[in-house]
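Worksheet: one structure, shown below.
The complex appears here minus one protein chain, its other protein chains still in place.
For clarity, chains are labelled A and B in written order, and residue numbers in each chain start from 1.
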Amino acid sequence: MAVRVERGRSLQVAAETVAIVIISAVVLLFLALPVFAIIERALEKTDVFDVASSARVTEALRLSFETTAISLALVIAFGTPLAYWLARTKFPGHEVLDALIDLPIVLPPAVGGLGLLMAFGRNGIVGSSLHDIGIDLAFTTAAVVMAQTFVASPFYIRAAKAGFEAIDRDLEDVAQTLGSSRAGVFLRVAVPAAMPALMAGAVMAWARALGEFGATIMFAGSFPGRTQTVPLAVYRSLETGVDVPLALSAILVVISFAVLLAFRLLMKRAAFTL
Amino acid sequence: MGLFVAMAIAVSACANDAYAPEHTDQPGSTSASRNLAGKSITVFAASSLTAAFNEIGTKFEQETGAGVTFSFGGSSDLRAQLEQGAPADVFAPADAKQMGLAKDAAVVDSDGTIFALNRLVVIVPRENRAGVITLQDLAKPDVKIALADENVPVGNYARQFLDNASADPGYGSGYKDAVLANVVTKAANVKEVAAAVQLDEVDAGVVYKTDVTPEIAQDVTTVEIPDVLNVIAIYPIALTTNGQAQAKDAAQAFISFVLSDAGQAILMSHGFLEAQ
Partner (left out) sequence: MLLDLAVRCRLGDFALDAELACERGPLVIIGPSGAGKSATLRAIAGVLTPESGRIAVNERVLFDSQSGVDVASQLRRVGYVPQEYALFPHLSAEANVGFGLRGLARDEARARVRELLALTGLDEQRILKPRQLSGGQRQRVALARALAIRPEVLLLDEPFAALDAPTRAALLEDVRSLISKTGVASIFVTHDRNEALRLADTVAVMMDGRIRQVGTPGDVFGSPADEEVATFVGVETIAAGRVRSLNEGVALVDVGGQTVEGGGDVSAGDEVLVCVRPEDVVLSKVGEIDQTSARNRLRGRVLRVAPAGPFVRVEVDVGFALVALVTRQSVEDLGISAGLDCVATFKASAVHLIRRG
């Protein structure tokens, strides 16, 4: 009797394992295949290294990485204190602010771009005043940064806020009794303690900024070297043939993967020393 | 009527007779083409054809009972989509170059039939705070210009116009470079250029004369381009190779309708020039 029951159980376990393996394989395949296909086709169809060194490609890559770096810096610099404040205070109407911060995630990027135009374009609510003093933001690299920051901030702020909320309040209380000012508590206790969440949020924000298309094209337009980031360049160059977009995409895939992997390993080390 | 259809098919089958425009003095369609009822086709057409083709489509549906769905966009973008396998039955780009590329990629079966012509025009926002009155003003410093990408027909045409102007002593050989230096964005299609001017986010844009529609007329002012410098845009239309086999007759009927008196009248009412 016992043997039969045991066999039945191990059969069940085996079946479950097989099911999990199959499902995982399908998911992994679905996610990995397009990426793999890009690299494979790029190497096969084009002279990747030739195309890669062309001005169009290097300009787009440089622009993308420069603008996303600036956007990320802005998002972190402004988003971290904001997220901390949101996590610590529950003033009346804070739900409205929370919803507002989440809005860019829900809005189609083109809508976001139109909004930026209406606000900061030279006829915009703020933009017209800027125009009067000689500052025009639309169609500039600054506009690219603004569009990226707009769409990427919610990802970081949400993650950071959750990270700060999860911190044991006793830590901050004790820090205060030990003489730390509120700013000191924020910098020396809250931020380090929430670091895993902050880093995860930063990665998501960077990823969103890197892939940003709709808001960028509306507010910053598309001009090589100035506002034509990789997503814009890939889409635009598709019209002339598939080799430039393939090469560009392949490079972006490789670099992005390297950055994400490096981040994961870094996180692991950081968590270990935590 | 059947004769007309046969002729139209014969003409479009003559690949070497690419630029022979077709004119028929037979009246529009008759109930003989009612057997298209229930069929539905997809037409990829240049953005500049939006208003005119929408009207043509409605008429076509009324007369034949076949349904038409349009996808308007930059001609080069549409062609790229066709190359990637997008299902469409008819392709109508804004220049022969795109049709040629499409034929090279074997997504259309011929160089097509010319059905309309167009001209370029410069538009500026009504406010015109940059003070662009003449075409020479486009070369002034700090003037923001929107042009379509050079791979898009109207972008290509615009640059041809700039070449023409640079050869003219009235503008000087540096004209094209000066104007291009003022370009702040390379739009994906002509409607994007028009929108940028309409929103007063740029100081000038080069579009087709037909793009100055009643909807945007009050927001923009036109600066004419003299004929001697202007470029004639040529619009061909052809059947695609990956269209639905069972709708081929409907697609062909659409092309014929575009080429018919009725179709031409509609095009002209929207400002296109006759394909003579």
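In the analysis below, contacts are C-beta pairs under 8 Å (C-beta built on N, C-alpha and C of every residue); 3 or more make two chains touch, one makes a residue touch a chain.
Note that the structure is a prediction, hence the values are computed from the model and not measured.
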Original post:
Any idea which chains on screen the missing one touches?
Top reply: A
Original post:
Among A:54, A:123, A:176 or A:240, which residue is in contact with the omitted chain in the full complex?
Top reply: A:176
Subject >> Residue ranges of chain A at the interface with the undisplayed chain >> reply: 168, 170-171, 173-181, 184, 188-189, 192-193, 195, 273-274
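Keep in mind that, in the parts below, only the chains that are shown with their structure count from here on.
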Original post:
Between chain A and chain B, what is the separation of their C-alpha centroids in Å?
Top reply: 39
Subject >> Residues of chain B defined as touching chain A within the complex >> reply: 74, 76-77, 79-80, 144, 146, 149, 151-152, 183-188, 196, 199-202
Subject >> For the chain A and chain B complex, residues of the former touching the latter >> reply: 117, 121-123, 136, 138-139, 217, 220-224, 227-228, 236, 238-240
